[in-house]
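Notes follow the structure.
For this view, one protein chain was removed and the others were kept in their places.
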């Protein structure tokens, strides 16, 4: 096997491999440690943490759909303080690289979370999940509103200072993804995470009512991969200099390569881990082999390859 | 089997059954006539016709995806004059109920198409496919722009007069589907068709370039069903009085019932016909049986059932 | 070293046999060494639909019994009800077929250290894990009474050999087609008041578990129940399978039934809050 430089960067954060967990799909990391060494993957993206403990949405919280699933977890979690006291030390001890995902209901909550994270050591980057309802604006999801998205990232950027890279995680459920991406980059995001789940619904055939406790849920898994690849391609075309953490239905090395060729600098694996706890390791191994087989000497050369003219 | 009233209405058009072909997925109808009698289904929605003949997008025009497919046909077709001369007479002769789908690149093109259809007999309704690039506005898709959507429907309504029902077909690729739906209803749409395909992309692993000739394509099939059900549910919740032709990934009677419970008055079957030419007949039969098994005496009772409080 | 999912391994396991029993299928699956780690109450998570499957999630099944002394290596028994696409696919698995299994998962039933009097209550295929449990309890010298219920006879799973480890077995069907007509919960109150029952072990539909909880409330009887919630991952990473449970500090938390369960203390589960927002 020829030498392959498999490393990647998101903002100023360096990672030895480009394969990450997806937020909300690896819990605190402990649960996966029985299956593989957390230090061997690119990094763990933690589930989105909020300021206070949350119990989330009522059950049922999931419905399987063709080649995908809906979830309506509703950001159940321990709150930032317990998270910092328990989860970060555990991951640090495992020598895992950590990307902390934060979520809030107000611009101020995001800034407050950033403030708490500012001085914590061992964190590689912050992923800002802006697919949350904005309580200050009729529950309209931040990520669906260019101005609100911008303000969240601006608040986090000001609070956190210049060190820690900020990855803004966007929703595909918008008319003009590129303009939202531009807005958050202008506001200080160093990288983008694309895509969060797509809003969906399943009707229960017994009750003939929405199946999920939360009625609607987020669609994930292979079903949405073409949407995710398109989103990454569109945004990379518009802003080739901005690194993208690509996700949505990745479960093989081929899927990861598609995403990287479309413009992603790294990939997160979510739903695939539910079906196969080793999914991330598998994607990582397969991707490495594929890159070598295609004659790449570094991951970097493959990023955005699909945008080059065919003649090359 | 108890007596079931399986009929439905879209605006003032009446149909004996609620199962239709989806535009662009049944060509002129002739191709399916070998498999079933076109008069036995609710109706044939013709492929979107434009003012002039069009040769469409370069090949490859399709890519299979998990539980779905992408297409980039680019509205290949004969143009309205040949369509009226050949396809409408054929379908009329078959005693099929006809919903003509029209598409244009300018507001004026839609109005012109409506003018040509106004006096044609044997047409039950017009479906206005507004998921087309608006050449007068930077190629921005009409359906993604509330104002442009409204103007198209307004133009068609004024031209066609009050008789023929107008069904506005919307794209799910928008931030606020309900506001677009409201706009076209205010402008004179009698019914809505939900959903058109979702924008997606597949990268070819050999060339590492976009697989489709048109680069991006429209995602259809079971993969998008949860998105379609959500769209129908949202719009029906906001405007329960407006009939909806629901579509997106329907391939069984159960899928159709989901859509109807979410708020659809009828369903179109697209991609499923590619895998099974009898798909519409199958959906129709299964839906009928399911409705009877659940104790409904009319389709009408089931429309929007999912919105009723659980206690009922 | 991992504490959660300890001993769980992802293996390819061969189907040794697949027999239809009433409305269920009894599958014997060779899980080799992993059989040594399985305890009554544990479950497995199985990929369904084969290579080109559109079903992306595993399906959970209780381990009915394990055997470590078979000629083919360690085996486990599953009792599978053909419910939807995934379980039907599993019911059609032929001898020799390979299954992608994660085994074992979840908590096990707590076993009393003293030879006390226990009652095992099973609803439908919920009886499956109770026979393996009965053997362990029986070996501890416990008096084991078993109550099985279902809507109809073909949904009662009660194998001959399983009965050896129980002191008594009563069957209830709602349509009266087997045993007594009625519900499996009917006799419980009387049993509690008339004897010295220390523990009730239960497995079956949530409504049954909740009913048993009402009957044991205010008594000294411990209720250990194996719950069944929709699970996307089975290993604790998705948060879909949660139940409202009272924790030590008195607060109610949404606990994951895949790793904090499926066996839970019935009196801690907040049955009236299941399916509601906290």
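Note that the chains are named A, B and C in the order they appear, and that numbering of residues resets to 1 at the start of each chain.
In the analysis below, a contact is a pair of C-beta atoms (placed from the backbone, for glycine too) under 8 Å apart; a residue touches a chain by one contact, two chains touch by 3 or more.
Computed from a predicted structure; not experimentally measured.
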Neighbours of the unshown chain, displayed set only, are A, B, C
Residue of C:89, C:157 or C:172 touching the missing chain in the full complex: C:89
Which candidate, B:27, B:92, B:159 or B:298, sits in contact with the chain we can't see? B:27
With respect to the chain omitted from the figure, which of C:54, C:183 or C:256 is a touching residue? C:54
Residues in subunit A touching the chain absent from view: 66-67, 222
Footprint of the hidden chain on subunit B, which residues? 24-27, 30-35, 47, 55-62, 64, 66-69, 71, 73, 76, 213, 221-222, 271-278
Mind listing the subunit C residues that contact the chain we can't see here? 48-55, 85, 89
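We take it that only the chains that are shown with their structure count from here on.
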Of all chains shown, the one whose Cα mean is least distant from the combined Cα mean is A
Taking each chain's centre as the mean of its CA atoms, subunit B sits from subunit C at a distance in Å of 47
As a quick test, compute the distance in whole Å between the mean CA positions of subunit A and subunit C. 36
For the pair subunit A and subunit B, the C-alpha centroid-to-centroid distance in angstrom is 34
By residue number and range, which residues of subunit B touch two or more other chains? 66-67, 222
Can you list every residue of subunit C that touches 2 or more other chains, as numbers and ranges? 54
